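Left out: one protein chain. Kept in place: all the others.
Think of it as A and B in the order they're written, each chain with its own count starting at 1.
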Amino acid sequence: MTKWDYDGPILEIENLSISFFTRLREIPAVMDFSCVVQPGEAMGLVGESGCGKSTVALGIMQDLGVNGRIVGGSIRFKGRDLCTMTEAELRQIRGSEIAMIYQEPMASLNPAMKIDRQLMEVPMIHEGVSADKAREMARRVIEDVKLPDPDRILRSYPHQLSGGQQQRVVIAMALMSKPSLLILDEPTTALDVTVEAAIVDLVKELGEKYGTSMLFISHNLGLILETCDRITVMYSGEAVETGSVAEVFEHMRHPYTQALFRAIPLPTADKHARPLRAIPGNFPLPHERPPGCNFGPRCDYFEAGRCDGGDVPMFPVPGDARHETRCLRFAEIDWDAPPPVEAATEEVEIGGPVLGVERLRKYYEVAANALFGGRNRKVVKANEDITFTAHESETLAIVGESGCGKSTFAKVLMGLETATDGKILLDNREIQSIPIEERDTRTIASIQMVFQNPFDTLNPSMTVGSQIMRALEIFGVGRTTAERRARMLELLDLVKLPREFATRMPRQLSGGQKQRVGIARAFAGGARIVVADEPVSALDVSVQAAVTDLLMEIQRTEKTTLLFISHDLSIVRYLSDRVLVMYLGHVVEIGSTDQVFAPPYHPYTEALLSAVPIADTKVRKRHVVLEGEIPSAMNPPTGCPFQTRCRWKDSVPGGLCEREVPPAREMADGHRIKCHLAEDILRRMEPVIEIAAE
Amino acid sequence: MESLTWTGAAGPFLNPLLAVSAAVTVIAFLAEAVLGVLDKDRRVILDREGAALLSGGARGLASLALLGGAAGCLAAVAGYLIAGLVLEGPDKGIIGWLALRFLPVWVALGVLYSVSFTFRRRLGLYGKLFDSPIGMIGFGIVMFWLFTAVFADMIATHDPLAQVSGMKNKLPGTPVRGAGPGDFAWYLLGGDNLARDVFSRMVMGAREVLKIAPAATAFAFMVGVTLGLPAAYFGGRLDTTLSFLSNLVLAFPVILLFYLLVTPEIRAAGAEVPLWGGRVWTTSIPNVLAAVLFAFPIVFFVTLWNSRFRVRPGLRNVLVGLTVVLGLWMYSGLAFNADPAGVFGMDPNLLNVFVSVVFVNSPTVFRIVRGIALDIKTRDYIAAAQTRGERPWYIMLWEILPNARGPLIVDFCLRIGYTTILLGTLGFFGLGVSPESPDWGSTINDGRKLLSIYPHPALPPALALMSLVLGLNLLADGLREESLRD
Partner (left out) sequence: MGQFILRRFGIMLLTALCLTFIVFFLTNLPPNLEKLAKTQGNMRMTDEQVENWLANRGYLQPMPVKYGQWLGILPGWVIEGTDGKLRGKCLRRDTPPEAAPRFCGVLQGDWGWSTRFRDEVATIVFKRLSLTGWLMLAVMCVMVPGALILGVLAGMKEGSRLDRTVSTLSIATTATPEYVSGVIFIAVFASSAVGLKWFKGTATSAMDDITFANFTLPVVTIALYGMGYIARMTRASMAEVMTTQYIRTARLKGVSFPAIVMRHALRNALIAPFTVIMLQFPWLLNGVVIVETLFNYKGFGWTLVQAASNNDIELLLGLSVVAVFVVLVTQLISDIGYVLLNPRIRIS
């Protein structure tokens, strides 16, 4: 009974409910979830964290752990109910008929087993083939996922591969037995954008080649648009809308879907004229869900007495056979009405220069091997030649993938590290070699930082209020405790948190709220420059917009210079005035947002722009896939840092790229590109993103 | 007067019950284990309410029998205790009398548990302990011995040092020869080879052990924390040096170290330094070690206050001043035995043992603290503190340490147990506080020579020590489980 034929849908989930049982209570994670995946179809499952999308996946695999149980409904795979199968039957289906790929590629590979054995295991279990045959199959699949030098890969341990390669291996493993259904749970979230783009391409291509149905779980609407045929939107344990991708993206019929689209920075959004609309309120905890519609309390169209009346079923949307929504009022709402215009803000005058950075360089020495230390130390060239100026009230985005040196730069700026060479000028005072212990309080208070991970940014064992008070104490704000307390409460007001939060512990706050506290703390001493290191990347879409708005609002009132470090070009395009693109410690391009997002591009910027998934059906994107991996900063390539992956390299005569670091050339006023390409080639570049006329 | 039997008048009824229940429990447990291995491939299929549909069959029966058997055992034990409280005189039996003697402990435990259980939702981690059966049992055992130590005078039946002629190596329950009307009439757990009451010695021993072990552990933690945090935070040469030193102590065979440090001779070696009030202090190794180790708490608290309230000098001065005055006062008593007011002081022999135990324990604490701190150091809130210009000691003591408290509290419990074992080891080699001391290690050592003929003097302290350490381990396990839970 390894595989059997069935004409109907690959996967039919009907009214599935899954709960987790703790000692105190039953926590319903998924309620009344239905969905159908047809052969060869790719279904996207989208929702914010905690909405139950991963639980659905594990429910399909019947792998819910000790506490999780399916308490209702059925999951039929090719017509057979998975819930009533024995453990042995399930084992035969897992891996051969249904395969799964998850978020952390490193964690999903056994660290103590070579790749070949991990791959060979699949056909050896399910098809009973010999080891030699299995190895041959493994080799073929490894080639299919476009890994270079398959034999070497097969002989390696997982840790010897890069993240992107590991994820390819995981995909290869999933495809070993040519499954009918492939479940992908956030397969690219842990990867860099350019790597993500390549993986997404690969998945799409292989899906077509093998004819596999896919269930693609993601929080990123853009990715769903690029990969899937159909989409199911989940909110708080329920599917709220399902339909074909085109239908849902253009004619959504659920307020949550609509709110979601209004909260993400699409290329059409503009921070002054058409600001993002955050979804008000918070995601309900599983045991505190409201009666009736779960989205009710946050919904613009809420009607008391009706929406909170009782369980809301899925309604078919007339017109399209397979479009359904869980909204009582979907027929009454005017879906084409433009969003209520928030008070559009005026553009702020950008002031004089505040911060200057000139040819900044930071090298580290690290031991070559952590355990065996020894003498052979290597030099990491984290920052190599950074030059820019930042002005008052300006948002300067620093963009680059992991390892490009943006965090190191932040450390040097903050004084946690001192520069190897070059200058950092704060109000024309050199601070690049003053470590933080020697900086005076004013300098420290005027450069502050907002950190990436909201769950790590606050001390877990101190109340919110006392953490802000401590910052005030250190910055010498207020003479008495009472004054400081008053100021702390004002700061809570500033970041729009209720004053009661002063006595809360960080664990009682949601991610977005913690991030607000982090912002309040950064502004405690009247910071003039705030370095925001990916401040919203760990937050859910609906919260992201609110935190971004807050940052910009404070910036407007305080005239702060915001250095916004990010890898997410959508949000950068939305909020920044100028953009600086970094690659391997070099500033490869700098200019105003419009200049950077339009040709001429640096070849790296071009690839980066093309890699960003955009959740807008109207956007046409040119496809530029970047091959290879980011070189290590310990061993950077000679000449131009980008030459190993550049697709334009052939257009530069005489191998100049491999010999010399290109100079930064001024293309337009304040627009500099570090590239050897001839000017006319640069000028001739086509735009990557085009918005179709409405 | 006749000898006491173990179970007294209730024995004939309760003994068979206990025997049968115990047998059922063991058989049911084995049966359940075997059946569990046989049908492990079964999947539990559940109905809508989440109740298991499949629970019948042989395995279910075995589980039921297991529960029944355990309940029977508990009932029998409870029966012994209640009979002991109700019956009169010799009818109580040894177990009954023991139950009665421990009455203050039962009352205290009852009060503590009912109060704690009622308010457990408001008591933080301590309250959560009452959610875990393991933790509750462990805490119960620990508190049992703690209350025993507190009420030792009420519980003990005789003077632990008094030798009564004719009671040498007598079996449990033997009536005391020539007991007056006010005296307790039996040696409940028999007499030792010097004709002293084993029961009273065990009870008083609890006091000895619980006086030293927690305090020594606390000191070791002070030292380990004060050195471990900077080693992890600053790293580099400081870390290398401190780690080398701690490894040095750890590489020492503990017993050799004790033999070298705890001998009486070592106290005589050293120059004599005159102190105030005509007192003299010898620069012997234990004294010097004490002077160094006992300074750590003062350093620790002064740094703690100074780093936190550096920007509020008024408050800082008050706190630091108070700490220094109070600290130095205690320090003068404990380290130099020269407290001007005569409140604090430590017997030189005790000091010797105490210092050695602290010295042996500190490096391990150092390693644990260092490991945890290295991990916490990489968190963003540490970077946030650095970027707002906090001084290193503030970050170590107020940002890292509070967040390391979970594993440290767990280790603290474990370490008290380990220290108890260590003190026992000292006693076992005759290096204890004093030869007469009723502490458990020394008593075991006394008893072991005639172990093959008279096992009864050595067993009670051995079991007592084992149960205390077991309680501490269970408590630590419960705490670990509960602190990981949220």
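Everything below uses one rule, namely that a contact is a pair of C-beta atoms (placed from the backbone, for glycine too) under 8 Å apart; a residue touches a chain by one contact, two chains touch by 3 or more.
These numbers were taken from a predicted model, which means no experiment stands behind them.
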- Query: Can you list the shown chains that the absent chain is in touch with?
  - Reply: A, B
- Message: If I consider the whole complex, including the chain that's not displayed, which of A:H159, A:K209, A:H272 or A:R647 touches that chain?
- Response: A:H159
- Task: Would you mind spotting which of A:F33, A:F77, A:Y102 or A:Y601 touches the chain that isn't drawn?
- Result: A:Y102
- Query: Among A:V56, A:I70, A:C83 or A:M173, which residue is in contact with the omitted chain in the full complex?
  - Reply: A:M173
- Item | Residue of B:Y126, B:F252 or B:W329 touching the missing chain in the full complex | B:F252
- Hidden partner chain, residues of subunit B it touches: 29, 32-33, 36, 40, 244, 247-248, 250-256, 259-261, 263, 265-266, 268-269, 285, 417, 421, 424-425, 428-429, 441, 444-445, 447-448, 451-456, 458-459, 462-463, 465-466, 469-470, 472-474, 477
- Item | Missing-partner contacts on subunit A, residue numbers | 61, 63, 66, 91-96, 99-100, 102, 104, 107-113, 121-122, 125-126, 157, 159, 170, 173, 369-375
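The working rule: only the chains that are shown with their structure count from here on.
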- Note on the structure: Separation of the C-alpha centres, subunit A versus subunit B, in whole Å, is 50
- For the complex, which residues does subunit A have touching subunit B? 19, 21, 23, 26, 69-72, 84, 86-88, 414-416, 436-437, 439, 441, 444-445, 447-449, 451-453, 456-462, 471, 473-476, 481, 507, 518, 521, 525
- In the complex, subunit B residues that touch subunit A: 41-43, 45-46, 48, 50, 131, 311-312, 379-381, 383-391, 398-399, 402-403, 405, 486
